[in-house]
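With one protein chain withheld, the remaining protein chains of the complex are depicted in position.
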């Protein structure tokens, strides 16, 4: 991880709501604004398109229209169609041209319309982007960022709901990142664009407009009511490979990321368990120290993710924790995850690991 | 798992060498022959092409030439070019047409020339073959078998050495199988062809000609000198979802598959550890009972695979063992695996988890 | 290395744009519409290499007055045409009613095929029973022409307890095997190569059934489209590859999929596949071209690629607002008109239809759709929670449920 993108004292939780001036290394004091995650992502691309001529943004429907989730709205108008443009519907092509552009010297930021549609690009990601530096001994690199909305909770059915992170965390040479809030989303996206490794940037779409805690039957809370919805307007980064302790606690370490951060918080509150919730933010490479320190403190651990359970990223987290904290563990590490089925449309909430199911898992982790 | 393909008393280790008559459910007594793994696989396809008109075999160079590893040699001549044929170099096409043929009612057995080249077919495997039954509520199925040589040890470099099983074990709806010897290879391949789910059939190419134990500097032992090289000539199956206790032991449970079965055996012998080596054979769905029973007995566990370690299938095995055997474990579960780098050409044996490295892992699992 | 470069200006990126954006008027001359009857009809056994020109032409039968002209005018009884018009009307009425149901939040999502009805309906008439279609989400006309009970379809749309797909698929992603309608994937283009595989299987078995695959203009950019062409050509698979060029892929114009300066039909030329470009809003042309292609396939003459030129008159889906990216009145100016109006005019011309009959059939079909919706709603909906049980979520992942899924089902307590 390059020094430049990793100011050592980076606060992992931004200051609370309201217009504030933040000091950032190498930047003057900044104005902040309340942003949704969509606005924060757009702002990150806007800032980077402005700062670096080599940044280009493209994907299906991202140009004139601004993307099906509107993350790139207005950017083509501002930066022109040779910096921000629509592509043919070909995920392998999108990643393939990004690799070529990266080899040339650009920093492509490409959108895959839904993470569920990334599979046609697998070969270009796994065999090409991730291995180019290695196989050419550093002669060519692929400094590309692949943004893709992931996760369920919007009745998207099996092809608009997937969380495919485990396919990527197994690929050496890739970075996999998943923010859980607007502040991190912007800071991590800028750090990803500046990073010289290929980055899979997963955006939990259920969080685009607010910190969804899994209570789908309750009214939606907007980001404007959450401290992490307060985002500096200009350039800043959130370091890669650095987890955030989202909620300190002493009884149970919860390893999670994306939407499940808020679901875990709800589960902790509702179960009354004093859980320390760690928002991993960067899934791979991973901030193992933060994890190990916490588990050594609490002696118990639960891993929560929305992706299907078996061979999911939770398996690696579980394996690592038992390897590094075995003698501190008082009970088996619990995994709470999506079931090992496709994401069904009508049974969405029976599939989704909501607060009740997560709380059950917490209780099991505490009981034994 | 269907009864038909899973005779309850199926011996997991075949009788020792020499011409023998074996009794198989529904079959008359059979003659056996010494076969390499290549011959055993060919025999499985031969038997199934003969028994079932709906079986077809195809892939790159598999027709006239008989495959780059000669697994299909002679089959086109015997069954004609509309049953056994060459395909264009398009892994997505190979799997895509297989799905369509499966929907029609055939049982395609397709070869991917190297597992390293399966990635272009990811979408057809993950989004299509694995989900067709589910999304059509059983109206259409994809009873296809995708054979692919995997693993290193032949100086194949990064694109002829990979072990991509973890990408598949995360996909619900897929079966992933990896035999470690000619007897299992034939029996598992027949079971896979007869199975109505899509099967990823991984063939450790380093085992094609003999039970390689990782001592690359020693002479190659041929299958004719190994009991599992003795293979019935006709039809039989080895059940899916059934692990085999390859070597009974009391001190340490070793979970492994493919080439690593023999490397683990060498490591056990060389370290003098009384290891119980479980050859998983079917990686997913998994025979968890055999694993749990063994770990409860030994109290210690090591997981060994050739694939890169992080988010590898060993992570899932580790997670499952700690979930099911936590209170029986006396030490952390050890993972010994390929490093998290591409498979290098020149440093092949520094990459490969050979007997010494595996034995180190066993010792760590025993020490604490 | 020496200096070879001619004195050129700096390179620049070309990014295609449609001729009309909101507030503008689209110039449709890029379609190169030719008069009805002008394009030749070669015998079905002509070598693909000899008919490359047809991929750049436009097969049309109905002229501006609704008369059938030229070599492609098909042999088809007025009875079949009346059936076709009725099926198109039913499709349109069904779409309109379901769109309302979605706005009323009865259905979670919907996709209509407004303006494209002729393509699937006439094609269905040209196929045989047992032929298998591999559709996208915009071929509901196939289902109407094959008279699938509406209640069944609406139960899928409502994701209710009688949804044949058990609530697992988004609305409109039907699977109707008995009607030769393959399960629709949410992933674009994947089904085209599967159709080729199905056709290859039919050929391997010496069957007489053929496959017909569907793909949108935008989706032809996906790799599987190419793969399908390659395999179809190499093995002369008995398959029809239908490219529905409705000019748009969500917000992107067909030129972004590679339609600029060429046609989608032309994609078949290089692969040695017989390729036609056809007026997709001309019921008779669709029928005639489909028959031609089906005959080729069935006689071991190999695959045919057909580009159907049409216009997506509605939004991409109920999540889309097309006025954001194209002129609101675009369809009105589309030179190939409305397929329904055109067939209606023709039937009136030949004395097989009338305004009065049209009104009464329309009313009848509206009533039929309304009744079907009402019945289907009586079986519940996603909105009211009357869906398939959570336990069913764990079924059909494998043929038999493995241990780990049993455990998970128990954990859920269902």
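We just call them A, B and C in the order they show up, numbering each chain from 1.
Convention: a residue touches a chain if its C-beta (ideal position, glycine included) is under 8 Å from a C-beta of that chain, and two chains touch if they have at least 3 such contacts.
Just so it is clear, the structure is predicted and the values come from calculations on it, not from any experiment.
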item	value
Full-complex contact with the absent chain, from C:225, C:248 or C:353	C:225
Given A:42, A:133, A:186 or A:247, the one touching the chain that is not displayed	A:133
Of B:159, B:196, B:209 or B:293, the residue in touch with the unshown chain	B:159
Interface with the undisplayed chain - residues on subunit B	60-61, 63-65, 68, 81-82, 85-93, 116-117, 119-120, 155-160, 309-310, 339-342, 344-347, 350-351, 357
Where the missing chain touches subunit C, by residue	1-6, 8-16, 47-49, 52, 55-56, 80, 124-129, 146, 200, 202-208, 210, 221, 223-227, 229-230, 233-236, 238, 255-258, 260-272, 291, 294-295, 298-300, 302
Where the missing chain touches subunit A, by residue	1-2, 53, 56, 82-83, 87-88, 90, 92-93, 96-106, 108, 120, 123-124, 127-128, 132-141, 172-173, 175, 195-197, 241, 285-286, 288
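Throughout what follows, only the chains that are shown with their structure count from here on.
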item	value
Chain centre separation in whole Å, for subunit B relative to subunit A (CA means)	34
Shared-contact residues (touching 2 or more other chains) in subunit C	166, 168-169, 173, 185-187, 223-224, 397, 404
Multi-partner residues of subunit A (at least 2 other chains)	92, 116, 119-120, 158-159, 310, 340-342
